[in-house]
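A protein chain is absent from this complex, but the other protein chains hold their places.
A and B label the chains in the order they appear, each numbered from 1.
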Amino acid sequence: MKLTVNGIEREIESPPLTPLLFVLREELEVTSPKAGCQQGGCGACTVLVDGDPRRSCLTAVAAVAGAEITTAEGIGAPEELAPVQQAFTHHYAAQCGFCTAGMLVAAHAYVEGGGTDDRHAISEALAGHVCRCTGYVKIIDAVAAAARGDSFDLAVTAEGQYTTMQSGGGS
Amino acid sequence: MTQAAEVLLPSSPAEAAEAFGDGKGVTVIGGGTIVLPELTYGRLRPKKAILLARAGLAGLTRSGSTVTIGGATPLTELVGLDSPVGPCAANVADGELRGQATLGGNLCAGAGPEAPRGDLQGALLAVGASVRSTGSGGESTLPIDEFLEGRGNRLVLAVSYEEPAAGAFVALDRPHTHEYTALAVSAARLADGSIRLAATGAGGHGRRLPSAEAAAGDPAAAGEAALADVKPHDDALASAWYRQQTLPVLVRRALTMLEEAA
Partner (left out) sequence: MKAVGARLPRYDGVAHVTGRTVFVDDVRIPGTLWVKALRSPAHHADVKGLDVRKAESAKGVHAVITWKDVPLLEYGHLSALGIPADEPLLAKDDVRYKGQPIALVAAEDEETALEAVEAIELDLEEKPALFDVRKAFDADAPRVHHWGNWYPHFEAEMDRRQIRKGDVDRAFDEADAIVQGVYRPAAIEHVPLETQVCQVVPEPNGRLTIYSCTQALYFSLGVVAAHLQVPLNKLKLVGGTVGGGFGGKVDTATETMCSLLALKSGRPVKWRWTREEEFLCSSTRAPWHMEIADAVSKDGWILGRKMLTLHDSGGYARFSPYGLTKHSFHHTGAYTIPNLSFDGYVVFTNRVPTTAMRGFGVTSVSFATETHMSRIADVLGLDPFEVRLRNANRIGDTSPNGVVYTDPSTVPTIQAIAEHLGHELSADYRTMTNAKREGELLPEHLVAQLGNPEDH
């Protein structure tokens, strides 16, 4: 069967009931979705399936044959970070980074889907994602900033400081 | 993880029914939210598995006041329905899981090893739904009360019900979305004025609360009466004792909400 992963069509050899998480990590070596629990309880494995965030550990690969899969590697690159990736960087929304890939794709889908900076709505959207490091506040700050369309200058000045954030228009 | 010997991906309801046959030795995968972890952890080693992703069994239609929901419809499509079905679906897991978990899977879920499953059983009992399924003996349509007893060997094709005049759904708070609901009560006043009450998490699968229904005019009394209809259990989420303390409260609240919806 075929899957498009981060824009590239791939031929899948794994048997049909193989969880998508395993196909991505082991067969295709796309390692940003993580095996946090492999029972759908933590959100570290979340990827976008045709734009919708889904737990890849719960998804049999044959059920998504032909779909477009997007992971954290695919929503932006270091030279061109997506708004949520910039926001996460600016707001220090990642500490150990293990939950980050899952959080990011869910946040990306939320923002792309017109989500607002309402903190309750963001909490609902990310409700399936567990983080043990940050206490969530900075994650919600980051998603709210991305939803508002804030822009960030991520360049580090000679003094070793970020320049201050400017509020920008919508994206 | 383990692999089934034979994996089928039917592309129509008829194909799905044929693949299911009498259900013996068949593992049905709707959204996969319950089955995939069993495969991953080596607890389930199916000989034959049917994936319903393309079987044409998803979709929600309305005809007058009759709601019909395909067995493989993801719970997210039920969230907008009136109480008790809508709020009950909205209280399952989180958005990502609701986008994948199916109504049929929820109805047919056996008891979990540590927590009760199948919340939608309660809401659909309250609205007096009927379940069209296939399996040994072919297709049949049963009231959900009867369907739940033999659900292990049936493939759910569709569930339908008449929208109630009023509904209520009350559940114990979940500390986190990855928790199952320890105890929930659904209530509905049908078009003919009768009141139906059902509970999930009170022991076994979802069940009606006939003693509480008989006392429905007095919510507090109905709450106490409900204890006669259930045999709660201990599990990782809550003790039987705790369920016995809280069931009357949930019943009273559900009936009060129904009264206020008049």
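A few comments on the model shown:
Convention: a contact is a pair of C-beta atoms (placed from the backbone, for glycine too) under 8 Å apart; a residue touches a chain by one contact, two chains touch by 3 or more.
The structure displayed is predicted, hence computed values, not measured ones.
Considering A:Gly7, A:Pro78 or A:Gly114, the position touching the chain not shown turns out to be A:Pro78 (whole complex).
Residue-wise, the contact with the chain that is not shown comes from A:Thr89, picked out of A:Thr89, A:Ser123 or A:Ser151. Annotation for subunit B: contacts to the undisplayed chain at residues 1-2, 41-42. One chain is missing from the display, and on subunit A it is touched by residues 25, 29, 31-32, 34-39, 41-42, 44, 71-73, 76-78, 81, 84-85, 88-89, 92, 94, 96-101, 104, 130-133, 154, 156, 159-162.
In this text, only the chains that are shown with their structure count from here on.
With centres set at the average Cα position, the gap from subunit A to subunit B is 31 Å. Every residue of subunit B that touches subunit A in the complex is listed here, in rising order: 1, 3-4, 7, 9, 29, 31-33, 36-37, 39-41, 49, 51, 53, 93-97, 99-100, 176-178.
The touching residues of subunit A, counted against subunit B in their complex, run 15-19, 22, 38-43, 46, 52-55, 57-60, 62-64, 106, 124-125, 127-128, 130.
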